[in-house]
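Rest of the complex left out; these chains stay put.
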């Protein structure tokens, strides 16, 4: 059993998710490349020290370059803020380290291009954390589509609604300022939806028209009670899209959609059927295929099971439920296989930049009020 | 108990639905204006004669002007093909007869304007058959919204998918030819979605950008085996829309969406909650409102019941299910009340023309590739 | 088109439902026997007179024998209280009138036997109002089962929960007194569940053990504020059952189940599949059949449509929803066909008495604490 030393940069939601994925990968997936937790990086020494022990790392540091320069480390998880993805990724790839980078790839297409250039110049594998595409059931859905289960793909329609910022009384934050954070949902969650659109259709968005809505235009200033600050980026982002394959579709995301906690829902329309998914029920897909007997026609609710590999890495029986962490481990497993084989997994930086360009085109379309090519 | 003589023009799906609504209205709604079935009109004398007896009408005719000129008739149902809506409606209104006209209102905005002019010149009530808006539970949802149950309305998102033409092997028909029938789904079912958008938001679409997709571009020629004919109108129609009230939203309809039988689904996003509906489960709405206790938060599935009036006209207990015909009778009841009171119900021709203009603007937007005002 | 004069005894929930069914039957079902509304009976002359006009009957009376003796009447709807079912049914059948009797059949097996004797001595058709079994989709489910869609039937499990009496603060009523009304739910709603069990399995319950629970043992006395009266019949009734065919199952009903409005849910387990229904979604069945490809296995949600006849009597398109009244009209249609053909429909009094015997056996089983033969 071969091992690879890993370092994780960042210890918040995603840092912890990566750590948990590293913790279970070998026990779940068996005799592949085994991650060995070497270094954890947090800008706070106190937190880093505590987390290092809890998360099972051999060492900790407060400087990300220590992780990159650590000779025991071969794979680096970038779970730090988006604004530093580029500098860390470029440094890691330049140092010959494989990179597992959280989404979105970067804060601009220009940055993403630098990252891609560094990846191409290296012999390293890269993977972006579009975890929803790594669900074994979603992979199975894609495979069924490729086998023709719903005929020719004729449309993709996707929504990603959450209610993180739905409360009008939530105070203003840097996320709501275009200068500080760029786009709102068009950066933060549209990328998940575009990744799903690209993955499921096997094609990519090439032309679009978009729209923004800032629903809550003023929010209370957390520093000055009684005063408000303007929100100047998008609470809602929508687009009509065309794909390279010729199909068309719609994209819609919102951070102010009460009741949706992880409301990533999509439908693939086909010439002979339809397949749908709702991330809040990640262990189910809905499949409609034509039946000989119209009396028996209907959407099937398919529960994830061991036939939807690699569900079987965790559970031998269907209907027993994978969770976010198991799916994150499946994502890691794709990367470990890529490293072993020396062949990229999806989505590498090559795939990621196509996602970034769609969001960039949406932004330009909204500002210009026009249909645009990506 | 006052009565009103009614005539129905057309005996297909909608003609039958109107006849059934007239048959149950008085027994269901009690002491209001009571419809008395006088004349049924069908261009086939044979069919008209048979249907007259089955449907409980006193007479039948093959000429619609016989219905209009019948002195016993005060209310006329127009269930004939769309291309004749205008001439029948104008004649009926000119003759001083109230009009219940099926959707869409007409085949062009110009026609619809003629109809509206005739309505304004009369003392008659008009109603358009946007039956999905007449569901007691939908009315209750609107009332809850007006009472502030979900705060300020911040967005409307609607879909209407059906699979009537999903089968690529279905032969070509006049519906698929732009010259013969005008738009495809942008005429046939978009009107339902726009009616719902207007009804639920209490506002109207004023600006939009639209897109069409013709998914199955050739269909077999039913008259010449082995040959095909081009489909040159829209299988799918999508739009990003702005409303007069300032909110924004999306509209999407398709006739090639396998598995959707009456897939009219909409969401109203509010500043304090959300409310959703799926026409295939017309007796349920989903309501999310903020809860004091986050542990108990979730979408509520509300079953229709007697508190959602006039459900109680049919059933004294909740959860016992209204069907299409009961809802159609609720629609009729709105019109009968309007006639009694001499005040319009929603949607009259005044409301209907606003719906037509949205579809017209979508068509122009697609052809010009631009955002347009309605 | 042949006609039959009908009389309805009772004008409450079920009287109205019968009147509505009579109103739509001919328009919906076309050229069969056409009901002609002759006499309506209500013990209140004032209410009877008002309802007669609303419901479209030619006459009204306050004496049920006037209905029976009316020479224009050939079919009588018994929608009066359970305690008078027997005397009305026997008189009607003796007078040679067909009978459509609401459920439960009677208040004792002895009464039901008298009714059956009268039916056998007549040339008349009888039908009991077990409306849930008359849903076109339920008929289709039964037909699919008979065709082997789920293999051999191996079990029936049914629940009927409602919340009519769930509120502990609801005052005492005659329904809660065993002497006044006999059993509680074992009379009122267990009959629906047993009718479904018999219909769907094509067999009948022959052996069982039952249990009661009186959850709210005291309720406020509506006549004496501050005082309570004991509830001495069953709020909940459960049973383990064996069928003549050899299969086994469970039955459970409750009137104190918060949130269930018409919660009649059943599952038919088969050797090759399963089929399930929930009356609150009467237009859907769930069907599971084995699939060649385990990746695609799942319960199908089948929407009612015109292929589930006679749904097509009301609507030409699937997914457009039948309601309680349409289903009641389907029930009537079965009876009209039976009268026309001179052959019984299901459930006649022959079928009904088997249902009564199951409830009687449950009652005896609870009181004796033993497994019993029906």
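As written, the chains take the letters A, B and C, and residue 1 is the first residue of each chain.
The working rule: a contact is a pair of C-beta atoms (placed from the backbone, for glycine too) under 8 Å apart; a residue touches a chain by one contact, two chains touch by 3 or more.
On a predicted model such as this, the values are computed, not experimentally measured, just so you know.
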| item | value |
| --- | --- |
| Given 3 placed chains, full-complex copy number | 4 |
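As a working rule, only the chains that are shown with their structure count from here on.
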| item | value |
| --- | --- |
| By mean Cα position, the chain sitting nearest the middle | B |
| Rounded Å distance, chain B centre to chain C centre (Cα mean) | 34 |
| Whole-Å gap separating chain A and chain B, where each centre is the average of the chain's CA atoms | 41 |
| Two or more partner chains touched - positions in chain A | 289, 297-299 |
| Of chain A, residues touching chain C in the complex | 140, 143-144, 149, 287, 289, 294-303, 305, 307-308 |
| Residue ranges of chain B touching chain C (in the complex, touch as defined) | 1, 13, 16, 19-20, 23-24, 26-28, 30-31, 34, 50, 53-56, 164, 260-263, 279-283, 303, 305, 314-326 |
| In the complex with chain A, residue positions of chain B that touch it | 150-151, 154-155, 157, 159, 166-168, 209-211, 213, 215-216, 236, 238-240, 247-248, 250, 252, 254, 256-260, 269-274, 288-290, 297-299, 369-371 |
